[in-house]
Each structure stands twice: as structure tokens, then as C-alpha cells.
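Structure first, then comments.
All protein chains but one are shown in place.
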Amino acid sequence: MIKIGIVGGTGYTGVELLRILARHPKVEITIVTSRTDTGKRIDEVYPNLQGLYELVFTLPTIKSLKQCDLVFFATPNGIAMTMVSALLNHGIKVIDLSADFRLQDVAVWEKWYGMPHACVDLIQYSVYGLVEMNRELIKKASLIACPGCYPTAVQLGLLPLMEAGLIDSTAIIADVKSGVSGAGRKAALPTLMSETGESFKAYNVDGHRHLPEIKQGLASMTTNSAINLTFVPHLIPMIRGIHATLYLQTDIELAEIQSLYEQRYANEIFVKVLAQQTAPDTRNVRGSNNCQIGLFKPQGENTLVILSVIDNLVKGAAGQAVQAMNLIYAFDENLGLETIALYP
Amino acid sequence: MIKIGIVGGTGYTGVELLRILARHPKVEITIVTSRTDTGKRIDEVYPNLQGLYELVFTLPTIKSLKQCDLVFFATPNGIAMTMVSALLNHGIKVIDLSADFRLQDVAVWEKWYGMPHACVDLIQYSVYGLVEMNRELIKKASLIACPGCYPTAVQLGLLPLMEAGLIDSTAIIADVKSGVSGAGRKAALPTLMSETGESFKAYNVDGHRHLPEIKQGLASMTTNSAINLTFVPHLIPMIRGIHATLYLQTDIELAEIQSLYEQRYANEIFVKVLAQQTAPDTRNVRGSNNCQIGLFKPQGENTLVILSVIDNLVKGAAGQAVQAMNLIYAFDENLGLETIALYP
Amino acid sequence: MIKIGIVGGTGYTGVELLRILARHPKVEITIVTSRTDTGKRIDEVYPNLQGLYELVFTLPTIKSLKQCDLVFFATPNGIAMTMVSALLNHGIKVIDLSADFRLQDVAVWEKWYGMPHACVDLIQYSVYGLVEMNRELIKKASLIACPGCYPTAVQLGLLPLMEAGLIDSTAIIADVKSGVSGAGRKAALPTLMSETGESFKAYNVDGHRHLPEIKQGLASMTTNSAINLTFVPHLIPMIRGIHATLYLQTDIELAEIQSLYEQRYANEIFVKVLAQQTAPDTRNVRGSNNCQIGLFKPQGENTLVILSVIDNLVKGAAGQAVQAMNLIYAFDENLGLETIALYP
Partner (left out) sequence: MIKIGIVGGTGYTGVELLRILARHPKVEITIVTSRTDTGKRIDEVYPNLQGLYELVFTLPTIKSLKQCDLVFFATPNGIAMTMVSALLNHGIKVIDLSADFRLQDVAVWEKWYGMPHACVDLIQYSVYGLVEMNRELIKKASLIACPGCYPTAVQLGLLPLMEAGLIDSTAIIADVKSGVSGAGRKAALPTLMSETGESFKAYNVDGHRHLPEIKQGLASMTTNSAINLTFVPHLIPMIRGIHATLYLQTDIELAEIQSLYEQRYANEIFVKVLAQQTAPDTRNVRGSNNCQIGLFKPQGENTLVILSVIDNLVKGAAGQAVQAMNLIYAFDENLGLETIALYP
């Protein structure tokens, strides 16, 4: 059994790791830390986990984390970068669900995250954990930077086209919508039910931290020139799910694009390309590690519309983190990730 | 007091007319028809109207509607076109909230609505009821074709730019999201709460009936060549509200566009242009006849992002119908339309 | 025009006062205070009020409030009791929407609210602002203690029976459910949409602050012995609305009770007794100052079931505060309170 530590176990990605790993047959959760809930039993804080854990939340220390084989960071940005170096030195593998190691360009990171980076040296050794893009690198990695939720949905929606070099310099529009759990588990006025229920709005239209991450990812998929991307995030009055609506101009036939996507994802167990002109629904992936993609060219014109949906906390966070872990240890890629979305 | 008839009083636009007109000081509801609820008191079917109406739903007949000065049709498509001619012949004004007279091109109408048009002759005499576009024509009209909900949000979002001739042939992307009340009040599987709650999806991506209506409207605003528009509607897990996110390529400065919008809408009481780079929220117009618009050029690049929100049942239907009625009778334009959106 | 001050204008009851009073023809909002939003325009914080107010939030001082005729406190508990005395001394009337003056027994108040009461002397002069119970006292009052939201729904549901002395010592069960806006507008984990959406639970089962208030109110309606009441509040995954389900044992015929309620409330414009065995729906009073009541004796047995619904922020807070103000100034009781609930 692989010994697992989770730093930051009381956020939504932390409890999602706990849910997924509770049914994982090859790992054992050894330590779960939380500054706010230190001393409490896990199933007291999360009654959905009753009967599954005897553990108590503890304070995060290198000393206690040393006993693990692999540590997940499900912390706010800025924490992992202060602890990763010590863990790697002890031979412990790290999968970071925060943004600390997502951007290769330190200056860009510091601009968007508003703080100095505390661990610049390790950035180049980190592997971006989008399995469908980086499977081989991930298998050998010691430090995985798990993608953000929006970037996961957008990049999976564009990957086959980008890799095939079929997107020219035309503007890509990424109109993306997310449930409110993406804002995390912290006391905050804007994500109260009274503030977000029964309403819909865009936010951070002028610039969201996931923009440079998406651009970096897309650039790495292609040899084409600079990516011209407009990314507008919106808040949906629901808890889980991301729906990316992607627009590009192309005169390639839809059938050809459909075929390209089906081939590219034929061996990916978590990416489902729907029948041509079929729209995915976020509920069909809720709780699962799946991404569902639908392709359209409305009215037969040149605008290609790509719809890509994921569960932001699973494929967009904890699920793909476990998927990466499975690769590192050569487990079946879907071990622990068999949850089927509820209908309804 | 103007005598009002409402044909189709038991749909969502019908009851919304009843709500708005209950507080209108210059009109009197004389007759409200419903095939399904004939004989029932209005406030039995709609307990929110308790104490406001003594009326009973009746069957729609020309004979009974003849006593009215103006008749609203809040019926499914295909009904108004069979009755309007007789009413106009009796000197009665008609405001049709259905789609029967929205498209000037009969062939296009018949293609998208899947039935022969029963009243072709009158189409050319109907006036498209978007007040902000057609105010003077509406004042003198006998037959108003009330715009669809999506077209209202999209056209108000683009009007100043179109009129100014500042949009070239570049593709316009209209990524639009609607609450489920847009689907109407009828037994149907796809709009059950169990089917639409906690989920988000696009629908009719390949073609929605409101596409030709939007294109016709935009074309009428400008002398430019053909409009290149991609329109993708989505369903939000909430009841009321439309949020249009519109994308265009332009190198005009945002400040200039902001100024253009503020000037164009300076005298429009129901259209509010928000401060530059401020995103509107659908809840802020819920129940009101307002449209709120926000303008952005993310990251200073050439993509202009226009956000336009309305309540689909008010400004997108019953509210603008009453606004048109107020113009016809030279009432204050906001009479009966003073509802302020609830917060929260 | 009566000059109005609102202390605590940025909570949900504060903005609800602003919404209601914006359309009130006899009052003028002179000052609105907020410690958190001092210096901001009202319609910047509340875009639903765009075009209705030019005012800016200011700091609350006796000096500035002195210019008012009447001051509403829409503050957290513990604020009004430190300022009311000074205002009354200047001849200013006060309507307190917080709990500071709701309980006549200081010891009970201090036990449930967990702080010493700072203004004990004035408690006895305050009038409990449930208009349907205390209309004549309210007309002459200088200091009104506005009822809590739960107590309003429960007391209106029981008033006719209590006044008629028809409830014996049998246990009353009050199973009451509220939307989340009752928790107020403040950053808090438990009322995040991710925490309250798509779920239902009871809370404060062992004791909620509104229990002593309900008991005091019921006791004042009757000469019977001590009230035996069990009150269990629940949280509904929605924003607005309270639904009280009240259970009592009685062998009086339902028709007789129905008649009693209809007579008692015949002249109350905001309380609607539905037809016998008709269940109210919270949406039918949302945004309005109405209370709707339905009466049942299921299966003809001795258990009487009373259903009572209100909008917690209107009839349960700001609406009944304005109703009390209207009485004080001998305005029509429903002035400013004409909002009709939206359907749907």
C-alpha cells in the first residue's frame, strides 16, 4: 500500500481526494492536515465520509509528512512552494493541486498571483499534470502541477486540433461557465447562496489567472505562432461542473474534425467524444473523472463550436490528480475513479 | 381606461402581463382567455394575484374580444396569425408576443417554424416591437410583433455599434444563456427540475429559431453587408434571466465604444450602460423591464466583449409589450413597469 | 415628505427597505449608513437600484441622524440599543428590525443573545411591531421592535385560534423552514451556495433565539396557561421564503376554524386565508408583504395542520417595518408595499 499524505484536507479539493481515495485499493491515507480543523475527526467535519476514516486532522509538518510516499497539496496558492523542496529531498513524490508550479514563466506567475515565488528552482522540474497531454512525462515525474479547472476543460476541448496544427492565428473564443464550488470552501460574501443563486454573470472578464495557463498549454501543443485567445469565465448558479463553449474559424469539414477527435481520444478512458452535433450536459460528468466533448458547425458555416464539460472538482482537480498518481505507480489509470455521475 | 384583452392568459408571458397590468393606472383588463383553464378564476390559477382580479378565464372568440381596445396574444406560435386580421378589421390594436409576425420573409418563417403562415398579407404591416430601435414606428402601429427574448438581449447589446456602422464583416459570436422559464409553461420532460437543476448545457446549437430574427434585426440597423453571426443558446439552472456574451473583433478603443453606448442609450429609461469593465448580473434586472450592459476589451486586445442582461419574461416579453402599448397610447413609457429587481 | 434614515443599509433588510421605500410616495430617504461601504453610492453596491438613488453611504452618527423624522435600524443585534435613546430624545421615531427590543424579559434576552442589554429602560416602552396583533399600539408608538421572520410566520398562523382561546395546553409543534437569506449578508462558510445548495437540514433544533419571542407573542394573545411549543427551524436550498407547518390537537371542526380565520383576517390586507384545504406556496408571496394561510385536518382526525407562508425579508422584516411606519403616519397601510410576487 502506498502511503499518502494530504496537506489542506478541509478544502473542496481536499475532501474530494478523501472521497476518491477512500475506495482506492492500493493506497492508504496516512496523514491529513488542516490548520483550521486540527484535532477533529475527518468524518466529524465531513459526515458524508462516516465509517470510512478513523483519522484526525493534524498540523502540517515536514516531520510527519516524511512517512508518506506521496503527498497531495490541496492548499491555497503559495503554500506548496514553501514545502515541496523539503519533501522532494526526502524522496517523496508531490502532486500539487494549487497553482504554484503551473506556469513555467516566473514573472508571469508573480504578476498574476501577486506574490514572489518561493521556489523558483523547482518550476522547471515540475510536470504539468494534464494526463491526456503529458502521459509519459507524468509517469516519471516527482513533482506534478495539477492543471486548473478551467484550463482542463478548455485544453481538452482544443487538444486534437492544436496537436494537428489545424488552428491558424484566428482568434479563439473560450466562453466558459463554472459552478460555484470552483471558488473554494472559505467564508466569503460573493459565493453565498443568496448572492449566487438564481443568477448568472461573468466575472474577471478583463483577466483571470487561468488565462496565462491556458495560453501556455495551448502553445505547448503546437508549433504555430502565438495563440490569440479570449477567455471569459462565468458563474453558474449550481455547485459543480464546468462547461466550455469554444469558438474558432475554420473551413475544415465537421466530419473531418469529428474523426480527428475520435481518433485522438480513442484510447483515453476519461474523454468521451459524443456523436456529431450532440451537446454534452455537465450533470453527465458530475462526480466522475470524465470529460465529454461535442462538436458543431452551426448552419454549416465556418465557425466551429466545441463544447467540453467536466466536473471542476474531479477531472478539474482531485480526480486528475489521482489519475496522475495512478500513472506514477503504474496502477490502472481509473483505479479509485469509477464513480458514475448521478442521473438525475 | 383602455380596455385590454389577453389571449392565452395561462402561459408565463400571459401571467406576467397580468402581473404588470394589475398595477397599471390607465388600463382595465376586460377579458383573459385560456383554453385549458376556462371557467377558473385568475387568482385560483395564480395565487400570487390574489386580491387583484375578479375575472374568470374564458374561451377566446372574436365576438368577446371585440369589446377591447387592444389585445395581447400570449399564445403559442401559430394562433395569433389566425385571429389578428379579424381584430384589426374591428379597429382593435394587437400586440403579438408570439413569433407569428416577427420575420418579414415568409419563406424563412415557414422554414424555422415548420408550418404554413396563415396571414401572409399582414406581415408587412406589422412593426417589430423593439422600442429602442423602432420607437416612432411603434407609436403609430396597429400590429406589433414583440421580439423574442434572445433577440432582445442580443440586439440591445449590439444596437449602438450597428447603427454607427462600426462592425465590419468580422464574425459576431453570440454566446447566450437563458433561465428555463423561456421554455414556457407546458408539461415537458426536458424542463423538469430533475432534468435541468444543477446542470448546464447548450441546446439547438446547430440552429435556433431566434437566429433569423436576430439577423434580420441587425441587418435593419446597418447599411453594411451581410451579418456573419454565430448564435449558441444555453440553459441555466435558474428560472428567469438572459445573459448574452457577445464577441466582436475591432480596433476601436474601449473608451470610445463606452462613450458611444452611453450616448445612444442616454434617453432610454430601460437600458443602463454600466461603468466601463463592469459585469452585469441577471438578478439585478429580474422582474424589471431593464437591460443592463457592460463593455470590455480583455487584456487590451482587439476582442470586444459586450455583456447584456434582461429578464426574459419582462424586457424579453411582457414588459416590452407593455412598453410598446404605453407608446401607442402616449402614456409614460414606464407606466406599470416600475418593478425593482429583488436583492437578493 | 417624511425624512427617513436607515442605519445599516448594506444588509439584506437594509437593501430591502431601500427597494420598498424607493417607490413610496410620502417619504424621502435622507441618510443611509454603512460602516463597510462608507463613501460608495447606493446603486454601485446594489445595481438593482440603478437610477433610483443618488445617495452615498455614510457613517452612522447621532448628529447626522438628527435630521430625520424616523430611523430604521437594519443592523446586527446589539447596535440599536446603543443609539435609540439619543434618537428618541431628539423626538425621532425608531423602528428597529434587529432583536434588541423584541423581548420584554431582559434576563431571557441576555441569555439568548449572549450579551448584556445596553438599554434596559426603554424595553417596556417598545411596541412589538406585528401589525395584525398590535395595530392600535403601533399607531402611537415611538419605538417599534419589528418581529423576527420565524415569529411572524408562526404567530400569524396561530393568532385567530389563540385570541379565541381555542388552544388548550396541548403541545404545539412548529416545524418551520426558511430560505438562506434569513442568515443575512455576511461572509460565512455555512451559507455558501456550495454548502446549502441541493440540500436540506434542520439547525438549532435544541433552541433558536426566536423560540422565546414566539412564546412571548403567543402568551400575549391568550389568557390560557403556559404555552407548550416545540419549534424546529430548517434551511431550504433557496433564497427567500418561510413556510411554517403548525400542528395542534383539537376536536373543533375544520369548517369552524376556517370560518374563524376568515373573519379574523377579513380586514387585514396582507393576510390571505386560502380556501379550505389549499396549500400555500412560498413563491406566491415572494417580494410581497403578504402572508398566505391554509388550514387542514388530514383524514378528518384531530390534528389541525396550519400552513403559513411569508417572504422572510418583506413581511418577515422590511415590509412589516414599512407597514408599521405607514400606521404611525396614518398613511394607507399598503403604501410602498404593492409589489406582486413574480410567477414564476
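Read from first to last, the chains carry the letters A, B and C; within each, the first residue is number 1.
Convention: a contact is a pair of C-beta atoms (placed from the backbone, for glycine too) under 8 Å apart; a residue touches a chain by one contact, two chains touch by 3 or more.
Computed from a predicted structure; not experimentally measured.
From the options A:T58, A:S98, A:S126 or A:S181, the residue with contact to the unseen chain in the full assembly is A:S181. Touch with the chain that is not drawn comes from one residue among C:K93, C:R209 or C:R283, which is C:R283. Note on the undisplayed chain: of the listed residues B:L59, B:A86 or B:M193, the one touching it is B:M193. In the full complex, the hidden chain is touched by chain A at residues 12, 15-16, 19, 22-23, 46-52, 181, 185, 197-198, 239-240, 269, 272, 274, 280-281, 283-288, 290, 292, 338-344.
For chain B, the residues touching the chain absent from view are 12, 180-181, 183, 185-189, 191-198, 237-239.
Although one chain is not drawn, its touching partners on chain C can still be listed: residues 171, 173, 175, 177, 179, 194-195, 197-203, 205-207, 211, 228, 230-232, 234, 236-241, 243, 245, 247, 249, 277, 279-283, 286, 294, 296, 298-299, 301-303, 305, 307, 309, 344.
One rule holds for everything that comes next: only the chains that are shown with their structure count from here on.
In this structure chain B contacts its sequence twin chain C using mostly the same residue numbers, the overlap exceeding half.
For the pair chain A and chain C, the distance between C-alpha centroids works out to 45 Å. For this pair, chain A with chain B, the centres built from the Cα atoms lie 39 Å apart. Chain B and chain C have centres, each the mean of its CA atoms, that are 36 Å apart. The residues of chain B that reach two or more other chains are 197-198, 239-240, 280-281, 283, 286, 344, listed in rising order.
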